[in-house]
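Below: one structure, written as structure tokens.
Every protein chain except one is present and positioned as in the full complex.
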Amino acid sequence: MGTTDTPIRLKAVSSPDQPDVTPELEELYRGFEQELLVPLWTEIGDLMPAHPRSRAVPHLWTWQNLVRLADRAGHLVPVGRGGERRAIALANPSLGGRPFATPTLWAAIQYLMPGEDAPEHRHTQHAFRFIVEGSGVWTVVGGDAVPMKRGDFLPQAGWNWHAHHNATDEPMAWIDGLDIPFQYMNEAQFFEFGRDELPAEERTTPELSRSERLWGHPGLRPLGVQHGTAGSPLLAYKWEHTDRALAHQLDLEKQGYAGTVEPGHAAVRFSNPHDGSDVLPTIRAEFHRITGETAPIRETGSSVFQVFNGSGEVTVGDKTWSVTRGDLFVVPSWQPFSTRSEAGSTDSDSGALDLFRFSDSPVFEALGLHRTQLQTSEDA
Amino acid sequence: MGTTDTPIRLKAVSSPDQPDVTPELEELYRGFEQELLVPLWTEIGDLMPAHPRSRAVPHLWTWQNLVRLADRAGHLVPVGRGGERRAIALANPSLGGRPFATPTLWAAIQYLMPGEDAPEHRHTQHAFRFIVEGSGVWTVVGGDAVPMKRGDFLPQAGWNWHAHHNATDEPMAWIDGLDIPFQYMNEAQFFEFGRDELPAEERTTPELSRSERLWGHPGLRPLGVQHGTAGSPLLAYKWEHTDRALAHQLDLEKQGYAGTVEPGHAAVRFSNPHDGSDVLPTIRAEFHRITGETAPIRETGSSVFQVFNGSGEVTVGDKTWSVTRGDLFVVPSWQPFSTRSEAGSTDSDSGALDLFRFSDSPVFEALGLHRTQLQTSEDA
Amino acid sequence: MGTTDTPIRLKAVSSPDQPDVTPELEELYRGFEQELLVPLWTEIGDLMPAHPRSRAVPHLWTWQNLVRLADRAGHLVPVGRGGERRAIALANPSLGGRPFATPTLWAAIQYLMPGEDAPEHRHTQHAFRFIVEGSGVWTVVGGDAVPMKRGDFLPQAGWNWHAHHNATDEPMAWIDGLDIPFQYMNEAQFFEFGRDELPAEERTTPELSRSERLWGHPGLRPLGVQHGTAGSPLLAYKWEHTDRALAHQLDLEKQGYAGTVEPGHAAVRFSNPHDGSDVLPTIRAEFHRITGETAPIRETGSSVFQVFNGSGEVTVGDKTWSVTRGDLFVVPSWQPFSTRSEAGSTDSDSGALDLFRFSDSPVFEALGLHRTQLQTSEDA
Partner (left out) sequence: MGTTDTPIRLKAVSSPDQPDVTPELEELYRGFEQELLVPLWTEIGDLMPAHPRSRAVPHLWTWQNLVRLADRAGHLVPVGRGGERRAIALANPSLGGRPFATPTLWAAIQYLMPGEDAPEHRHTQHAFRFIVEGSGVWTVVGGDAVPMKRGDFLPQAGWNWHAHHNATDEPMAWIDGLDIPFQYMNEAQFFEFGRDELPAEERTTPELSRSERLWGHPGLRPLGVQHGTAGSPLLAYKWEHTDRALAHQLDLEKQGYAGTVEPGHAAVRFSNPHDGSDVLPTIRAEFHRITGETAPIRETGSSVFQVFNGSGEVTVGDKTWSVTRGDLFVVPSWQPFSTRSEAGSTDSDSGALDLFRFSDSPVFEALGLHRTQLQTSEDA
């Protein structure tokens, strides 16, 4: 009975919750291996834990290191067909060296040199860009040139054609978020190459994209355009609106009204103006402004945060870091997360810590798997 | 067999589609009357027509007349408990003298004298205010003081407490829209009196209501507040946003892009930022800017329009009127409607005709009864 | 100032909540009449009551009287084009002699003589049939012949072609329910004549319609057919299933388990197997089996009941009736309703009172206007 051609390896173990190790059991296990079977009783602890135990670990990437290496790549790695993008992804240290920030989320720094273009393509993976510093690149989505500036959030639902072009003489870096690991694991991905070059009329550099002119007015729907596709038709959420919304919440709190999530903690969710849902079917994006300390919270599903402004201290599970502008960190599933802004930080007169966050929560909510727990002590 | 106590009166008629008039038929009809029965065969033409034949007729009310009489009422009619509001409703001439602009919609001018307050109450009727001129009144909704200015649209979903106070030394007029006739016909209405006077802290006159500070940012949801009730949580849609959105659509058209409803016709719908639905469960509200001529269209359900700016010509069914700022007119169910802006009108350098519109379309859409027909010739 | 051409008649009344009666006020009212305006302050008590005060009244129609007159009509009134149906509608005594059982609902007895056909037509009004006795008629919906037998419920969503044919040598009567008054008030109705005669292949008399063969299996959807239209794709809800479901609920109660609405009160709702919603967009249909007494309940919206089996006592508002098989009665909006089965009734060994009910609740629920109140004392 040769078992050389099976990937299954079962080990009979002497343990109170395992069957007695006998020659008959060993023979049974060999039969399982041969027939490509695995019993639940040897696997249940790993597969069906009492609560999520993430394969990912909390980790911090500093912006300084990311930009340094991205700039280096700018000089060594051409952008164009094949590689498609000069994007460098965060690889969670416990996910086997794969370019996965968490089991479901991709987070990368993308870098475009002066005058460079990233060629047009489309894919089913849902994507967004978030800009922590710089400007000068336009993302062209279905012929609509969308400017990118510090603080702007640009969602891009799957299967839209898109290219980028750097219209300035400076390099520019930004963050890409996608559901690449989720779609990789679930095997849903399609990809197509687009035109090799954008026509002149799409290489414009307007201050306001067409999508913003149609959909960027609070509570107003354009009647002349249909919106049927998944994801938000609004292709840019400008920093000035986000900033103002957060400031208003803290003002309301100061005046004694409801508005913040918890004392000193303002937050907004980027939402689809068509139906109020998350901007992307698989990705939630939010902005948090913290002027004090947040209560530890844990959720099913994972998140990636980037510090947009200010400094502070962040605790995820058993890790604590000091963070500052541009730093990125991950919060694995069901790991408690809390943060504290650092008063008197130099680059933020308000002392606020501004955090951009994205997560896979829409997946969990759509499937009835979302749970949240405010945590007061170690009760895991 | 006396039929004096029955409201039924059946008349046997000699007609090809009616049963033969015989003594037996007359006896049958007397039996129906006695037993409170009415046969379909005498009623079907009225009840089940080939297409909607509205009991309402097209009609125009001029702003000048409305304001004149409202001002007169300001001096003669106190506002306060009992009457509750100094509101004067459009009464469609063919709806029996009832204060119904259409079979489902209430439209009224409301008038508040300097320093006056309209007392707090709440009702299940869904309501809004639209301001064609003036300012100085605040609507206080659940303690949130919302300013009213020319061009602003203020929805107010049913069962919210609300009062108005005029904080200036000028009278102010505006338009109220409600679903009073619809709820009257369907018998769904509840009403409650609130506090007789607003406390000082609710008599503030902020530039921006709390609701706008929370919900008035394009595509941004506040995370710290729940929204569960029917209708929009955004209590004011400011003119500057509406105006800009319409201007953008016409710009896009000029640049060769999609955006308008038809050539020269920009339009937005006021929508609930929570879920993208209509601002009110029973009332749709829109703003249209017309720079040429619109194609005749007819819809199930009825609308009321108010001219916000410019002048033009409006055709509804077999009626045609010249209209100017403030004028109100109704479009009954399935009556064709078209309009034409008047170039060179004096009060609008753009030559555009700006129309505010509200309708009962959400009722029809929710129940699968909505139909629209673009009309090219008289094919009714 | 002639007011002869206006339907408005305003009367200045001396009352604490009305403005002082002065010549100026009278002049203002003449102005309102002339300009087709009605003030809120003279109307608010009627239009915006503290709770719904139905224009309809509770009323009972006995089956014996209905059948007697319907049979008489069978001999005097031809069925066919023009009248379309030999249907005789309940006319609520306080709705002005109109054929409206309640402000929104139509209820009629329909009668077809041996061998007769009711011709094919379609309309946007949503309809159903319910059979309290007899059999032998088939309803042909889009070519699908659906049998009708005692206890069966047959929904027919708007805009489906349908005809009836009596395949036997006996006359047959049944109840039709439609939303005719609702669509009449809201002016949404379309109507079309169909073929004058059904082809032979549609005059079949199968035991089971095609719709039942596709959709009549609990929790099973056919994969090969699409269902996109409004209303249920299942065209018959057979008595055997309804009866069994009710019996099971009472059994569960006897065994100590949840299942009934209240002690001794089983109830099911006819639902759309496609999405679990009400069978018709504007009409809810239910079946209730009462073995004791029900607690008084009131709801916004109105209902019509038919006694299917047993006898009992029914109280609606301030009316109480003894009812028996076939009797029909209406419950106006917000009127408390309760019932009691009559033990030892002759035609029902179980002593249960079986009630078929239909209502306009889906309209109220879709628009956020539905309210229910269990009533323990007279607290209206």
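Chains: A, B and C, in written order; residue numbering restarts at 1 for each.
Keep this in mind: a contact is a pair of C-beta atoms (placed from the backbone, for glycine too) under 8 Å apart; a residue touches a chain by one contact, two chains touch by 3 or more.
Here the structure is a predicted model, which means the values were calculated and not measured.
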| item | value |
| --- | --- |
| Neighbouring shown chains of the undisplayed chain, as defined at the top | A, C |
| Absent-chain contact - pick from C:Leu234, C:Ile290, C:Val316 or C:Leu353 | C:Leu234 |
| Residue numbers in chain C that touch the chain omitted from display | 210, 213-225, 232, 234, 237, 241-242, 244-245, 248-249, 251-252, 257-262, 265-276, 279, 286 |
| Where the missing chain touches chain A, by residue | 6-9, 16-20, 22, 24-25, 28, 31-32, 35-41, 43-44, 47-55, 59, 61, 65-66, 69, 72-73, 76-78, 81-99, 103-104, 108, 123-125, 157-158, 180, 182-192, 230-231, 281-282, 300-302, 332-334, 360, 362-364, 366-369, 371 |
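Going forward, only the chains that are shown with their structure count from here on.
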| item | value |
| --- | --- |
| Starting at chain A, fewest touch steps before arriving at chain C | 2 |
| Central chain (distance from its CA mean to the mean of all protein CA atoms) | B |
| Angular offset of chain A relative to chain B [C-alpha, multiple of 5 degrees] | 180 |
| Shared interface numbering between chain C and chain B [over half = same, under half = different] | same |
| Chains linked by the largest number of contacting C-beta pairs | B-C |
| Centre-of-Cα separation between chain C and chain A, whole angstrom | 53 |
| Inter-chain centre distance, chain A versus chain B - centres from mean C-alpha coordinates, in Å | 44 |
| Mean-CA-position distance for chain C and chain B (Å) | 29 |
